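What follows is a single structure, written as structure tokens, with notes after it.
All protein chains but one are shown in place.
For reference, chains read A, B, C and D in written order, and residue numbers begin at 1 within each chain.
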Amino acid sequence: MEKDMERRLYADTGAPEGSPVVNPDPRTLGDSSNIQLFNEQLKLLNSGLTEEDRLNFCDTPPEVIKPFRGHWENFLNWARSESLWILGFGTGCGAIELRPLMTSRFDMYQYGIQPRPTPRQSSIFVIGGYASVKTMKRIVRSYEQMQGPKFVLGLGSCTINGGMYYDSYNTVNRLDHYIPVDVYIAGCMPRPEALLAGLMELKTIIKEGRGEGANKYAENFEWYKANQKRIIKDWNMPDYNW
Amino acid sequence: MLSAILTKTFYTFISLMVILNYALLLIGSMARIRAKVQGRVGQPVWQPYIDIIKNYGKRTAVTHGVMFYLGPVFRLAGGLGTYLFMPVVYGFVMFENFSFSGDLLLVMYFIFFGQLGMALGAGESGHPYSPLGVSRGLAQMTAFELPFALAVISIVAQYGTLSITEIVAAQQGGWQNWVAFTNPFAMIAGMLAFLGMSMQNPFSVVIAPQEIPIGPPTEMHSAFLGMLQTNRAIFNGAKMVLFMNLFWGGATHKYLLVAILIMVVKTFLIYLYVNIVGASFPRFKTEQSIRFFLGVPTIIGIIAVILQSI
Amino acid sequence: MMTNLLFILAGALVLVGLWGILTRRNIFKIIIGFSLVDTGVHVFLVAIGYVKNGTAPIFDKEYSSLHSLLNTVDPIPSALVLTAIVIGLAVTALMLSFAVRLILKNRTLLVDGKKELKW
Amino acid sequence: MVNPVFLIAITLGFAFIFPLFEKINPKLSRLAGILVFLTLVVIPLIWFINISNMDIPYIYSSTVGLPSNLTINLAVSYMEALVLLVVNGVGLFVYLQEAYSKESPWKGKQIILLSIVMLGANGLIITRDIFNIFVFMEISTISLFGLLSCSSDDRVFEGGFKYMLASGLSSVFYLIGIGFFYLVAGTLNLDALPDGINFTGGVLGVLWPLFLLSGVLIELKPAFANGWGMDTYEAADYSLGAIMSGIQATALIIVLTKIIPLIESNIIMPLLLVVGSITFIISHLQALGQSSFKKMLGYSSSAQIGLVLIVLGSGTNILLAIVLLLTHSVAKSGLFYTGKYFNECGSGRDKPLLVVLSSLFVIALLGLPPFPGFGAKWTLLQILGGKSDVFTIFIILLGSLLEGVYLFRWLGLKIKSDRDSGLVVSEVVPDDDAIPGYSSSDTIGVASQTGLAGLGGCIKVHFSSDSFSYHQLFPALMAVIMVVSGVVFNKGVGLTFRFLIPFSGILFFVVLDLFRVPTKFQVFLAIVASIILGFYVYPELNGFNTLFGFIFLFGIGVQFIAFFNRKGYSPGLMALTVGLLVSLISILTSKTNFQLFFSWEMMTLTSYFLVLRGDNAFAGGYRYILFSLASAFFILAGFSMLHGIFIGEYMSLPQNLLPVILIIIGIIIKFAGIGVHIWLPVSYAEAENDVSSIFSTVLSKVGVYMLFLGGLYFSKRVFKGVDTMYLLGWIGVLTSVAGSMMALFQEDIKYTLAYSSMGQVGYMILGFSIMSHLGWISSLYLVTTHMMFIGMLFLSVSGVIYRTGTRLMYQTGGLIKRMPLSFISALFAIIALSGVPPLSGFGAKWLMYSALLEKGWYLQAAMAMFASGVAFLYLFRLIHSIFLGQEKAIYLNVKEAPAPLLIPQYIFMICVMAISMFPNLLIKPLQTVIEPYFASTVRWEGYEVISALGYWNGNAVMYVTMGVFIIPLIWLLIVNRHVYKVKQFNIVYAAERPFKPETTHYAYNFFGHYQKALGFLVEPLISKFWNGTGILVNNLSGGLRRWNSGNPQGYVFQILLYVIFLSFLMGGTN
Partner (left out) sequence: MNIELYKNLENSFGVTSLEVKNRNQSYIRVKKEMAVPLITHLKLVESYKHLSFFTIIDQIEKGEFELLYMLHSYSRNHDLGIIVSIERHETDMESIHHLWPAAETYQRELREMFGVEFPDSPGLYENFCLEGWEGIPPMRREFDTKRYSEDTFYKRPGRETNDPAKYMKEKIYPSEAETW
């Protein structure tokens, strides 16, 4: 049954067969150019904000939080994987593919997956299709507001390489340069089954302890930030959105 | 003295464990039942456990201030308190909790404790949806409190006591002695009020997913949310136990386990009733909800009171 | 008879005077009306003390007897009238002076020609 | 002994010689004038002292030395001496004012004329000859016309002409009357009236009283023939007004008292009563619609004369009439003068002396304590009540209320600040641009300034030379004399020395103000004073009194600390507050009805002036005083019909229903029961913050105290088949529902709190009306604890207002970070107030519901629960809108509330916590208090209180609550490993970022949906009703005003009509 689904999943897409794309290693992809993020006390500069606004935003950078060791962490990872709460933020056309998952045909609830309206409570962010620069800004903010451990699922070819909008002045080509992505699902658009398969894949990743996107983001914070700031011109948010 | 305290602590712990686990399973199974009704498979029965564990297991959290931090604590304390001031199973010391320190009025007012704390926590989060949800919830609360109060007053008038234990005691001796049958108007008013109290459709104005997604706990997450979920279980359990005690004869048997089983069955049915109503109706607007409760249920409650006082 | 006539005269004077006060709008006519009323009252007072065929109330040797006392005109009303006339004169004079000032100010002879004070 | 004729000789002589003097040396001549007028005062003083000391009933003199029937007699008794003293005193006062006035001082003819006016008045008072009365009447009127013609306002000729016509007519009538009288009596000498003659037989017997009375009454300007007099008042100078109303009218009343005994009492008494009542009510109504101050006072004089006529007509002691008359005479002339100064200087806010004086005169005029008129009115009503003359009592009180309406309106308008719109603005939320200087950079400066304006918006004083002239000394002297005489008189009526001593505290603080002692030091002294007061009254207190004494003393004493927050001088503040405290305590220590009512009125007055200190308090103060007066008058009416002492001896009182109803209505108005509540929110809200806190905590309890004082007397009274207490219970519960509902929809914190107090007092009333042990305990428990937690809440909010400068809740927000201590205090207060366990508020709720259910008042219990739910709503709204949510940029630098505001809060909080932990600390004393009335229906097991229905263990609840709170807290602290403290914009905002706290803070129209559902309950129907009543009265007044058309002939016609009316009255009674 599962195999069957997987077949269907990849049948219509032009993307190569195989497992979802792994995250790039940031260190191989250039430096954080000339964007200064921190001051001497390792506080965020929040240079996009006015003096007045800075009072209203927290200026703590994200931290790498070490997981527990051993069975306890495995147990927690199991719980995390079995209780995936999706952030209800439809960033692109792919968001429409989320709806069928809630219906009785696909019923994601049986896998412990359910939608949540606020990033604070969600653990998985489904980027539904192309991410324009304008949306990217909101994606970044929402992603940073989620509490770790948190996972990102890139849905559709656009998130992988820009898809049919690869030459648009306004669509990012590689999502994983801006936020860490755990699973990509190729297709334009992938069907709900594909999405479901991607979620299952994510579950295994989490259970294996590989779903450390949040820590990766914190670790490579400057690189991600530089990439984000490179495209988001009017950065009027704090540097890290708690 | 010390041994008495220790015993009491132990009993309290047992009592809490029972209600927590039962209520979590109840929520899980009810979700599954609803799923079946909708033709879905539905989440596992133990899904609430996983969710709570996951939330407690979150690695980071943010706090907006002291009240935000304490809000869920208040909420849980409210739920625990409400539960602990009631006898759960009639006739067993282990499950009489702290019902000796206050009567029905205490329980009714202790419900406010958690709500106030939660409201304060939600308020300090600074998110506009939180107070919006709180204001809706409080407004609706005053409305359903009226029929509920009338029902309670009717029962008090009927039995001449405010003690829950005594109310339960007065209902012993067969189903025909239950308030539900000796004082049906009070039961109807109370059960209608219970719909509002459990915040399911059509009275889900607080969470209101389409308008103010999730309402008060918008900013609540991680362990805070875990705490709220714990409370949701315990508080729900407490409310159902309260209604069981008030209207449905309480739970009693000479064997403890059987008594608990009776409690389980009765509360399950009460919860089922709420869910059936919830699954069948769309949501009211806040003002419609208020008008609803101050309409028919209140009139029924008044009838119940008048019938008892003449 | 004579006394009654005097009373009637007094009453008539008072009524005429009042009529004048109430119906005339000319300020001087009102004052004249007022004088008429005054005079009527004076006549009334005099009439009270009147004794038919009485003599003037002057004390001398002839009138020392009780009998003669009964035939004198009652002196008290006369005294009253004298005082009242004097006072009435003063009031009328003041009234006239006020009236003159009023007319000069309002440029009208009518008493209600220009009302500044009311309600 | 001085011969009375000297009075006439002196004045006349002075009038002749003065021109000569003035030619020689004007200054000296003026001094001589002082001497003469002083002599006029001294002579009656000597008489007065002699008569009272030497028991000489009469000083008698005949002008020519002939026997009394052949000459004109002058006679002075106790009464005449007193009246002369006052009238000549007023004369002296007028002389001093006018002869030494700065601009256009009186010279030559005016002073001569004044002297002759005095001659006339003195003559009127002392002469015993009917015709001589006429002469003096004419002398005084003619000289008055002379004075009028010297007036600065040239409209005076119009007015004077009308006056002349009218007074001419009246003298005509009087002459005719003399004629007829002479026909009947054969003499005009009052002391030589032949015995055994039937004065009133036959036609002549009707005619002479008719004409004599017409003559005198018309001169007294009775309604509905008084228009001419009012027109004269309008145009005449202030001094002339004072002369007309203070000197002439008084003298004429004395004339009346000379004529009255001649006429059979069954004719004259009803006549005077009718005439007086009509004049009293109609003139007050006419005064109500006046915009001209002088005319208003004129009508008021006319009305006062009406009152005196009522007194004369009711056959009570003539001395009462005299006292009322003299009070009126002095107060009215004083008011004419203060009015003059006010007219010269506009708003009186910065003229403390003027404000004080005019307040005193207004109070004296209204017959409120401590002035003689108060005792007189009280005695009068007692006598009337003894005769069960309900109608007259009603007329007198209604008239007094109407008088209060316009006098306090005038006073308020004079005292109000320039910013005060004079309207009740609670319903209108100001525009957005009224948000205090959001864009400005030094916003905190603005905020603190407005905050200061709110708190320190006191009557600013500067005794600079231009605002203070020695002219004001004379009114001041008059006021002092009046106060002293009032105290003496009221002492005669029934106050004891011991009772009066505490009131000297007011004087003490007034003196401190005069010496400009800083407020902080005064506050310190006030605290000391309240402690002394406590020791002073402690031996006299027992039972309820001890409890309420504790509440009053402790409540106010603790809140005195908050006054330390004031800077500089707040003149009058401490005097009034101490006065309030003293009055409250005196209410407790009163032994007689009179003492009780005296204290009650003192309480009303001091609190009224405290309200008026607020910046926008005109409307609030106005409503406050009107409703308080109405309340006091209802209570007064009740007392007067009680036939016994109200305090503590109710069981022996006659079982009349009417006084009970009246007293209860009075109390309902005082505690702002539903329907008569509209005064409460606005006055509490517009008073200064620390003052409103005292009002809400302490003053609101005084109505409850009165109920408990009446106690069982009120119970078991059946009104149309319904127990009055049942009705009162419903009023209580409806008040609490209404108060809570209205508190819910206010944007203004102080209005919220004010309505909240109203609702809570409703609970107390409900508890009382249950009339059972438990009910009373619940009521008293709530009284005590409510004092504490509303104090916490009010002071906390005061701190916020002080720091932020705004009272609108939605403008603040997120202040928890800036003012954590205030927040904690407010939090505890709202937990307690809303009755959430484990704090003491739950105790109150538990006791009350137990009592209600025990009593069988089920629906009331349900309503009370509903109200308490609603209370929870507005309390949450309050704490959320102010302390939680988004913080505004302008309040970023707001500091914690000042310590003087925090300390009382925390004192209260400690008390609340203690009571919550150990409820028996409070309940057990309450039980002993109630023991004499009801047998206890609760019993104790340790900390557990057990009623017939349920049980409550405050101690155990507290421990369990702490347990269930602390254990989850510890769990949370363990589980939460990495918690990041974030700022206010770090919220989930639909992936956007917030830009403005103003639009992110959900606080405005917080319960909009509730308003949609239940808003119809708070439609301002009651306000509409009262506004409608106000408009109705105004229209009535307008209509009555129009009767006086200003046409001289019209006035003549009115006079004739009046005479016909009188003749009907006399004929009717014959």
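The working rule: contacts are C-beta pairs under 8 Å (C-beta built on N, C-alpha and C of every residue); 3 or more make two chains touch, one makes a residue touch a chain.
Bear in mind that the values here come from a model prediction, so they are computed numbers and not experimental data.
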item	value
Displayed chains contacting the withheld chain	A
Selected from A:K137, A:K150, A:K203 or A:K225 as touching the chain missing from the view	A:K137
Hidden partner chain, touching residue among A:Q36, A:T103, A:N170 or A:T204	A:N170
Contact footprint on chain A, counting only the chain that is left out	29, 133-134, 137, 160-162, 166-174, 177, 227, 230-235
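Please note the rule applied: only the chains that are shown with their structure count from here on.
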item	value
Length of the line joining the C-alpha centres of chain A and chain B, rounded to whole Å	38
Cα-centroid distance, chain A relative to chain C, in whole angstrom	116
Chain A: positions in contact with at least two other chains	58, 65, 118, 120, 242
In the complex with chain C, residue positions of chain D that touch it	131, 134-135, 138, 142, 145-146, 149, 154-155, 157-162, 164-165, 168-169, 171-172, 175-176, 178-179, 182-183, 188, 231, 234-235, 289, 1041-1042, 1044-1049, 1052-1053, 1056
Complex contacts: residues of chain B adjacent to chain D	56, 59-67, 69-70, 72-74, 76-77, 80-81, 84-85, 98, 100-106, 109-110, 112-113, 116, 119-120, 123-132, 134-136, 138-139, 141-143, 145-146, 149-150, 153-154, 156-157, 160-163, 218-219, 222-224, 226-227, 285-288, 290-291, 294, 301-302, 305, 308-309
Parts of chain C lying in touch with chain D, wherever the complex brings them together	14, 18, 21-23, 25, 27, 30, 34, 37-38, 41, 44-45, 48, 76-77, 80, 83-84, 87, 90-91, 94-95, 97-99, 101-102, 105-106, 111-112, 115-119
